[in-house]
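Omission of a single protein chain aside, the complex is shown with its protein chains in their original locations.
The letters A, B and C name the chains in turn, as written, and every chain counts its residues from 1.
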Amino acid sequence: MKVKVFVTGGTFDKEYNELTGALIFKDSHLSEMLKLGRSKIDVDIRTLMMIDSLDMQEGDRKIILDHCKKDPSDKILITHGTDTIVETAKFIAADLQDKTVVLTGAMVPYAFGSSDGLFNLGSALAFAQTLPSGVYVAMNGKYYPADNVRKNKQTGFFEEIK
Amino acid sequence: MKVKVFVTGGTFDKEYNELTGALIFKDSHLSEMLKLGRSKIDVDIRTLMMIDSLDMQEGDRKIILDHCKKDPSDKILITHGTDTIVETAKFIAADLQDKTVVLTGAMVPYAFGSSDGLFNLGSALAFAQTLPSGVYVAMNGKYYPADNVRKNKQTGFFEEIK
Amino acid sequence: MKVKVFVTGGTFDKEYNELTGALIFKDSHLSEMLKLGRSKIDVDIRTLMMIDSLDMQEGDRKIILDHCKKDPSDKILITHGTDTIVETAKFIAADLQDKTVVLTGAMVPYAFGSSDGLFNLGSALAFAQTLPSGVYVAMNGKYYPADNVRKNKQTGFFEEIK
Partner (left out) sequence: MKVKVFVTGGTFDKEYNELTGALIFKDSHLSEMLKLGRSKIDVDIRTLMMIDSLDMQEGDRKIILDHCKKDPSDKILITHGTDTIVETAKFIAADLQDKTVVLTGAMVPYAFGSSDGLFNLGSALAFAQTLPSGVYVAMNGKYYPADNVRKNKQTGFFEEIK
């Protein structure tokens, strides 16, 4: 059972630039995280973009959707910034029903030590292997169908709408 | 959906005693790990024992099985040392069919920074929420039915038998 | 031998705000760092301000200088942002000759795991205990008199001018 992983950026992959003091994107930490997790899942990782999800445009979402559609795998994990992860999940769900697509992110960059990223990655990969076809957001140890989730911006936690 | 968590010890919870230089058990790190993972899963954690799984006797396995049976929850996670995690999984599977029981562990103590524990915990909790009734070992990002898994002691990875 | 520690902020104490994604100041990490280092140095810590050193004004430097002058201790450590640490060192050196004042900082926030902060703190406290009266910048494991140091903004390392 192969899981396709699409990297789009987000807090997950932000790093600290010690010369400028800014938070930046360089390479994805996914491979390093999978190695730390001693993962033996058959994954194929492709970076589609490296952006803050607040900067994500409809064109970017079309790129993600196209890759989800064309990829031979029917188990897909997408790493994504949490600010607009729900919008992208809905965008994909509107046009893709026959694959299991799980979007996940992190509230704290993986590179900063005290990150929720490794926990989220573990749970999202497990959900990608076990959930029926559909588009889901996996955060806080739980999974939410794309049409029943929002990020609570006051608490930073995800919750059901209905 | 409540998940019951039984802690039994194992590498997961080992710590370094700086006065003696030995690896010891003190308290479980489960709550701290769930907090780091920003988990919102409804869990109820109970420590049954704090032992190295090489020291686990049949009496200990009966205690674990009894708690699995009696607990009202039908989603159960057990943290366990990896050396005999398969034996305990089989022991439970022989006598309990109507609940989802997921056993997980770690190859490196959580307290040592570069641990697979947080990844394993995330995936095991996801599997506990989604897999059908049965007893499973969750390691290396994957899940294995109790009757089709062994730990490869040369590589430290888990693998299917059949 | 008591060492007075004045905290002024800087990268040392920056944290990641998981709700906004910004780098912010909350409390100083000095006490936590000294505990991790198992320090038995007799220190007295006082936070004077919590600012980015690019925002430091002459008024702020006067506050720091005044505290250095009035404090009964003649061994003083100041934690400071690296961007203007040299300016503050020179400002103090112009008006205070009879105490050992060591300024140090960090290129990566302590909270981000892979920080140089703990190394710098260890060396700066050692220099404060052993160097003769004068004002010094302690970075990169070395000490530099206030009038013979600059930060190389291309490399992020400190170097002698002369």
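Here is the rule we use: a contact is a pair of C-beta atoms (placed from the backbone, for glycine too) under 8 Å apart; a residue touches a chain by one contact, two chains touch by 3 or more.
Just so it is clear, the structure is predicted and the values come from calculations on it, not from any experiment.
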>> Could you tell me which displayed chains border the chain that was left out of the figure?
In response: B, C
>> Using the touch definition from the top, which of C:53, C:73 or C:120 touches the missing chain?
In response: C:120
>> For the chain left out of this view, which of C:33, C:76, C:101 or C:135 touches it?
In response: C:33
> What is the set of subunit C residues that contact the non-displayed chain in the whole complex?
Replying inline: 33-34, 36-41, 107, 114-116, 118-127, 129-131, 138-143, 156-158
>> By the contact criterion defined above, which parts of subunit B meet the unshown chain? Give residue numbers in ascending order.
In response: 11, 14, 16, 18-19, 21, 23, 52, 107-109, 111-114, 153-154, 156
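We adopt the following convention: only the chains that are shown with their structure count from here on.
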> Taking each chain's centre as the mean of its CA atoms, which one is farthest from the centre of subunit B?
Replying inline: C
>> Nearest whole angstrom, what separates the Cα centre of subunit A from the Cα centre of subunit C?
In response: 39
>> Touching at least two other chains at once: which residues of subunit A meet that condition?
In response: 107, 114, 156
